[in-house]
Structure formats: structure tokens, C-alpha cells
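Accompanying notes for the structure given below.
Note that this is a trimmed complex: some chains were dropped, and none of the rest were shifted.
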């Protein structure tokens, strides 16, 4: 299975997480969300490293 | 021996909400409460104080009615504080009955008794001597007002909030002294000042509402002084003595002393956890240095089957903290996702006139935490609704980080702003930036627009100032 948060084609991320991801050029589909109902938080984006999500 | 999935000890907003939510989610649940369902909050805290605050608001409105084209001879206004207290008690009673109804409806077994832990899964009822067993136990025994030692609390005019909620003989000619300018002290000061009493508020720390942003303390000092309340911040109470029918309070600041005479004295100096005779030792649970129970992020005490929530845990002593912790305990027991509570992002309200509400970090705290801070402010004097309502004291202050405009704190002073802070709590919790708030279309005219304007001020500039 692909890691990430794109269940049902929806990526749920906080506004701040989106802002930061955009600045970093990061694809939110790759990030695992730890917020409400799996929503991606700013910390998820900050802590994201390709390796840490490989599992 | 009766077997439960969950036993909840204490029927305050921590305990009863936990019990209802647990039962709704299929757990066989017992609730043990020795006194009144609803706990401090419904019976001797949040609710009766707000009922009194409403009475006070009505009275203030009447005294100010000339501004609105209504004239009433002040001598024709008969004020009965005992009746105001009666309404307050009735509201509490109604909610207390309501909680009982909810518990019944959700099939929670209620035991009106005092509980004591036998071990991590057994609780003994003190009066009936019955022992109940459960897989998990939640302690939600709450707290009681701290009594500064050395005062004569037998004297009916020297009281904590508990006594203040029973006191019925306030007169407009009374001089009242309030020791402690936290939310509770300030709320009573505001109520009594509305009833015409000459109120003095004494605070040991350098400013009233010391946990709030400095700008809030400043605005509230100004507002209360304008209402005729004397503020003595940075003062130490050195002696309280009885002089005939009066209470003499001696104060000191920088070596200078002052004497204030009062008919009544409210001691409002924080709370102490209800840990006595709870049988904590038998479950191997220790009380921490401050007298509260330590919990981990899953709300467990050092005994894994015993959870603690609410005032007992020494976090923010607020009803919604107790309830929120309770919901998460149930999630934990059910094996559902547990939300980690960030205690700095809890909305904090003071129901004075004007009101205070805040969430997140103060400017000082944000700077202390190493943030580069950008502040956006907007005064209610520039807000159309506030002008129409003739309630222009107050402001919105947003503390954001400079780079992303992440909202770190929102601080409000003004009429009924305690109804606006939930939005701010949502914004912080859901990680809105000031830019997001600024572009949400707010209804006109509304006080809420001031939040949008303060957000504009963070992003670039407010429009209406």
C-alpha cells in the first residue's frame, strides 16, 4: 500500500500545513497525518523525511 | 460484587461527561457522587456565577437606560440581591436535575455515596460499605477553594467563592474586599460593583488577571477603575482583623502600607485538589508536590487502570478541560485515537464586564518561547457593531509568528467576547494562519469582524483603523 493520507482521493491537511508544504514544494499525498481523523498537521510536514515514511 | 467496565468517581463536568460518553459508547458505567451531580461547576462554580452575572447585567442596563431614551426614577428601582441569588440557585438546581436525567437516560448507575479506592480496580462506598469492581476507574473528585490561613472563616462575612454563592445580604452601601484577581475574584468584583458596592480588588502579583496578556490586564484595570472598583495590584495582605462590624485589611507594597475597611471579604486564591481519604495509597498513586495527581498523555495515574481528570490533575482548573479529558479517557479505554490535549490552547474566559477571553500564548510567552512575533490589534472603538451596541471598551489582539502568520494566541476584551473565543480556539487547534482568518467573510455588523481586522493587521494592515 502507498504510504500517505490520500484515502478516498482526499488529502486533509491544516491550512498551516498546506502553506508550509507549498513553500517546501512537498507533495502532501506523501505525508502521513497525525491530526484529527488523520489530518496532516504542521508538525507532520515539519517532521517529514522521505525515509521516515518509507515503512 | 457489581462489575463495571468503568467506575467514575465524582459527578462534576469531568465525571458526569465521562460517564455519559462511556455509556453512549457501550461501556457499563457507574458514577459515584457524594454530594451534588454537576459538581462544583454546576452547583458552586461556572453556572451560578454566570446567572449572577446576568442579574448584574440587567441591573447595569437599567441604570444606563437613559442613554437609550428610557427614563426611570432611580428611587423607583427596588433591587433584591437575595432574589438574584434565588434565581442563581434555581438555575443550578435545574441543571443538576438535568444531569441526573442524562445519566439515567444513558443507563449510568448512580451511587450517591463517598468513594474510596481499594486498589486499582475496586472502589468502596463509604456509607453503604458496598464494593464495586471495574476494569477501569476514573478519578474526577475535583477541587475546593483554597483558604488562605489565618482568617476567621467562621465569620459569615469572610468567605471563599462557596460562601459568596450563598451570601444573600449584599447592600449597595457595602464595602467589599476581594483578595485575588484571577477570573473568579474578578467575576465577583464585577457583579458586586454592578450592585453598587464599593469594591477593592487586591492582587499579590503585579497585575490583575496575571495569567492574561499584559494588554488585557491593562485594559481591565482601566475598565474596572472607570466602574469605580479600586485595584491594588502588587500588594501583599499583611493582616486581616475584625474591627466591630467591619473587617480591616492591611496591605503593603514596597514597604508602604495601606488599610482598607470592608463589610465583606472574599478570598479567591486558587484551588486545592480533593485527594483526602480517596484511598490513593492502596492503588499506589502518589500526590505530587503541588498536591495534585500527575497523569501521562493518556490521562493515566501511576496505576494504569486508574485515570484522573479535571481539577484533580492540576492543569487549568476549567470545566471544559475536565470534560475534554474525560472524552479522551473514553477513547483511550475504547482503543480509539486519543487526542493529546495542548493545555495552552484551551480557551480561557472571565465573565466580567467587560469580558475577557483568550486562547494560546500571550505576547510575552510567545517571545519567551523563541518566536519572532507579529502582533495584530484592533480596538472595539473602531467596530461598527460595538458602537451600535454602545460597548466600545476592549480590543482584539492576535499574536502570530512573523514568518507563516501562524496563530499563537488570541486575546479579547469586550462585551460578550466569551462567545467569540471558541472560533479562535478552533482556528488555533485547526492551524489556521492569520491570512486564513483575514479572508473568511465575517458578517457585518458584528464584533467578530474585529478578529478579522486584527488578522488583517497581522498580514498587512487593518482596514478600519
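The letters A and B name the chains in turn, as written, and every chain counts its residues from 1.
Keep in mind that, in the parts below, a residue touches a chain if its C-beta (ideal position, glycine included) is under 8 Å from a C-beta of that chain, and two chains touch if they have at least 3 such contacts.
Just so we're clear, the structure is a prediction, and the values are computed from it rather than from any experiment.
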Whole-assembly formula, with each chain kind represented once in the display:
A x1, B x2
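One rule holds in what follows: only the chains that are shown with their structure count from here on.
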I'd like to verify one number: the distance from the centre of chain A to the centre of chain B, where each centre is the average of its C-alpha atoms, in whole angstrom.
36
Contacts from chain B onto chain A in the complex sit at residues 339, 404, 406, 430-433, 435-436
Could you pull out which chain A residues touch chain B in their complex?
14-17, 19-20, 36, 41-42
